[in-house]
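Sharing a structure, written as structure tokens. Questions coming.
Of the protein chains in this complex, one is absent; all others appear in place.
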């Protein structure tokens, strides 16, 4: 008999939708011990929250997150609110004995992140951060290939996350929709929003980063703030790039921006190893490009591996459709829920845990620090 | 207050899953007057049917389709069984006053299809055939561009549907899983299975087909039959290609096969018009290639339009995620359910109706007839 | 000591340039027994011919091709004039004991082609037809892979040659520049001009074609004729498609047109075999797409083999630049000259000879015959 995993969702935004969809769908495709149940959703505006609840099938609503955390019929709190609120909610939820699933980035900075780690570890509650791109099947496949040693010694890692949605000068900053442009709510700009994804994947695929030299830029210096209605300085980073050394001796080049005209969410990564290389991009997420130097010379070429092609062999793909038929962005969240549930059953927590995600925060802090100081900055090593 | 649309599903196979998923999801993304309710699913094996019901949330099961059709708590019958059963079920469902949604192809042949049309029209029940590729956003966009006259006079239409899953000689024919290799169950091979999709889209985008010359082939002449356990002649077409004239004076070239090594479900189409051309393929279904001759000469080039890029402007995409994030195959079914429901509200039936799909059947019949006779065959025109 | 191969070129058009370039360059890159020498060029207009001679380095000019053929200081006649003149010139050249290199298609039809074959064979002179695409390195690589048996049993062959340069209604037909639109000069439209290339490659890669069913169309029914200045019916085929059976049991689908908006010279071919498939297109001619079913399942994908990548291993590429650097269209002609010269040294004539090219002519005749009769047409087998 399957058990319910009773979810208390905080936040009704884009990520609230993506997670709710994942909870609703996982049971149709994955046969597991727990099935998520949309018990309650919480947000400040009651009408909007009720509408969200109706659309997604939440059984109840709350308008105060403390009330949600206080409910006995909730097993897990899912935090989908601006970054500056993560710390307080996560710690309270942990202290209330709830599992905590937190949207990325874990926190405003590593100090907050560390406090959150300590809280969930002290409470002994299951915890996870939604770095969903690990579970795009092509990226998971990349991980497996690396673990199998197919790439050999790694020389290079490069990743970009390019968007273009803030080029317009009349776009305001702050408020419900645009809190990502407000450093008070977001902590940083593209560094925490976009590079954090790139860094999480990089740490997972290629190990720790030792040190960085970085550059940030704010192209549009002031914007109307949605709260005040006044023109205020923009304090986030519109763009950020950094060079780094990985612990394994490879070199990293990372870049992200919201000013790359023509790219909506172009997260690309490439790894060059002695024996093989891989490339991936989010705009065609069902494909992994793979170059294998052990192929016969005259027949060597980048292979475009469509992870829809071999359901039985590609990560997660046996759960979906027949060969050749694409899945999309949202499926990465379904996979993450499935793995979280699997972790509950096996006792092996699904990654990235808060502790894993803390390390991404430390790289972000070093990046922002280097950009400010104009010097190389060391990354604080993991305690793990 | 939203009303339920109570579904009675017949069949638990791949299409049963795809449709069930669509019913489950449409309400989360589309705010409509009706919300599908998975009332009952029917299939011969009770245990398998119950497992399917549990996975997808059906409230009850039946093992006799006549019993399902007889139930008063069902509004719509969805037919997801082999082609040779479509006629009898559809007619019985119509006579029982149920809406009928039928998997493609409509029938074994045009004669059966016509009887089905007449039954649903006589009964005045809503009806639809699941030619889902019309509702891949990039294909819907193509339709709009054509309707706006952007392509101008059409010269060429070409479409392929290439698979490679039956190359192995030891693959059996027939039975639950492999009825598509059994002409008794399927009526034909790739013609009804794959070309029917290409023809449906073509008729929709480019209008009627006048006449055809065709070629079919059965590469593997005999296979073990799953029912008899004996080696029997293969009677389906493994591959089929045809040339045709469209009513608008353009030329068509169509090909499909299950022997194209390296392609799993490569449905491609291209239309060349005087002013512009478009191309699409199912393996990268979120992209429409578009060439506009009115672009400045030196800057002309095929545009790769990612339909994820402009949520507010691309068909259906405002319902999903933020720009840059792909949707997949299954979403085409969600869109079709949404349009079916819209049709119930507006009284404008969603296409393709049985009558629309009958015309695809007639082209298939002409194709198979020409392949047999070695001569050009006329397509019976629509009565509409 | 290297010997000169004294060329007498007839024609100053596009092909005259491409061949002259090949003669000029081959000695810089291929170290062979003969080096082409541009002895004379012949065309009716003396001034234009002299300008051409100056640009390319021809030592002398003629304005009467019979005079050119009569010269003792010419070893080889290269025919680069409209198709309707091939027969007479080639036969005269052969009878004068000259080697004959003839632009494709060999002739207006198979009857003329046969007469030309018999003439060069009777005279015992070296002869070759400029089906240059055989010697694009990626296409030559395809040939080698097929010969090595890597594709296994062949199921499908498909080829397109798509252009868009005659869509404008005010383009005249006939005259020096536009003789390809004049059936009196060209014999046919796209069939002899474009499909002939596709057919030549197909016969080379996949063996004989048994029978065909075809469709032709003339979209623009009348145009001003450059000679008469009057509007006259257009008698060439603007587009042509055909289906066929190859002798090896595989199916062929071929299409060509000058009305495919967005494509300038998109010659594509794809072959699907039991073990592997290949794809190539002229717009990115340095790449061969290759899918090998023997690759590990989860890592299977179409490989994009860049023939520039492995100079030492890819056909002809050791003669050019360092890895990664593209060659282009014109190099196929250099390769063909090099192979022709090699044939002179070894006594193994470079293909396609007139006899080889005759077979392409016979397929073209069958295609045009089928298009006219509306029936399948058999291809006359080769006597070889």
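The chains carry the letters A, B and C, assigned in the order they are written, with residues numbered from 1 in each.
Convention: a contact is a pair of C-beta atoms (placed from the backbone, for glycine too) under 8 Å apart; a residue touches a chain by one contact, two chains touch by 3 or more.
The structure displayed is predicted, hence computed values, not measured ones.
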Of B:65, B:259, B:290 or B:376, the residue in touch with the unshown chain:
B:290
Taking the entire complex into account, which one of C:327, C:341 or C:379 touches the absent chain?
C:327
Residue touching the undisplayed chain, where the options are B:200, B:238 or B:309:
B:309
Of the residues listed, A:235, A:275 or A:380, which one is in contact with the missing chain?
A:275
Tell me where the left-out chain touches subunit C, residue by residue.
14, 18, 20-21, 24-25, 27-28, 31, 55-57, 163, 165, 263-266, 282-286, 306, 308-309, 320-331
Tell me which stretches of subunit A touch the chain missing from the display.
155-156, 158, 160, 162, 164, 167, 213-215, 217, 219, 239, 241-243, 245, 249, 251, 253, 255, 257, 259-263, 272-277, 291, 293, 300, 302, 374-376
Interface with the undisplayed chain - residues on subunit B:
141, 145, 287-288, 290, 292, 295, 297-306, 309-310, 312-314
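By our rule, only the chains that are shown with their structure count from here on.
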Superposing the C-alpha atoms of subunit A on subunit C takes a rotation of how many degrees, nearest 5?
180
Euclidean distance of C-alpha centroids - subunit B vs subunit C, Å:
41
Cα centroid separation, subunit A vs subunit B, in Å, comes to 36
Touching at least two other chains at once: which residues of subunit A meet that condition?
306, 309
